[in-house]
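Starting off with a structure, shown below.
Every protein chain of the complex appears in place save one, which is left out.
Let's turn to chain A:
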Amino acid sequence: MPDEAPPTRFDPLPAGIAPIVPTPGYPATFTHTPSQPPFRRLPGRSEITGPLALHRKLPCGEANLAEPVPGRPALGQLIHIEGQVVDEDGRPVGDAVVELWQANAAGRYAHPNDARSAPLDPHFIGNGRVRTDAEGRYGFFTIRPGAYPVPGDAVWWRPPHVHFSVLGPSSLARLVTQMFFPGDPLNALDHIFMAVPNDAARGLLIARALPPAEVGSGWLGYRHDIVLRGRRATPVLP
């Protein structure tokens, strides 16, 4: 239980970070996005608070998505993703619940709504829930997700990405976002990634590849820090 006072300053998010909506290439945004702008409210007690010890409600599991059954690893390039969750003043956010989900190496989700013909991997579930430590650090093993096509009039591809949902210490710090891989040529063609208007803000969505010599021979390593709100906030993406 943190003794120190939680943040009570929640500046409006900076310009250029919110994704442009409705989003070209994503037809459902034209039927689901509210037509009216949201009302601005001053953060009060109801907004700056949030559930503590949420890991009791949402139990966190194994941090190894790549080998849910020991001895039966998932297909694909084994990677480790680690990072730190911090608030807008750079203070670590401990005890945050971090939920993540992603496609398998063939770009297919183990989800009833994904009806692509790409193969499912029986050894890859593709989702997990971990908890940050006192320094706000999280980490998990997974495989590099595959790209997948979005059908429509003009086919486009989602680059490899990992979905993150972070439940931090206040309702205003709630974040749902996506992590992308550095150097992927599909990034700049992705309607979702490019919906974030500001270059620098988009840069905050890309993980950093760790030098293999630092990581070892078993897997590739990536570092992805997440900033909840503020000037350097990690942008929201679905």
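Throughout what follows, a residue touches a chain if its C-beta (ideal position, glycine included) is under 8 Å from a C-beta of that chain, and two chains touch if they have at least 3 such contacts; residues count from 1.
One rule holds in what follows: contacts and distances are computed from a predicted model.
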item: From "Nitrogen fixation protein NifU", "Aspartyl/glutamyl-tRNA(Asn/Gln) amidotransferase subunit B", "Protocatechuate 3,4-dioxygenase alpha chain" or "TRAP transporter small permease protein", the hidden chain's UniProt protein name; value: "Protocatechuate 3,4-dioxygenase alpha chain"
item: Residue numbers in chain A that touch the chain omitted from display; value: 2-3, 5-6, 8, 12, 18-19, 21, 23, 26-36, 38-41, 44-54, 56-59, 99, 101, 109, 111-116, 125-127, 129, 148, 150-152, 158, 163, 165, 169-172, 174, 176, 192, 195, 236-238
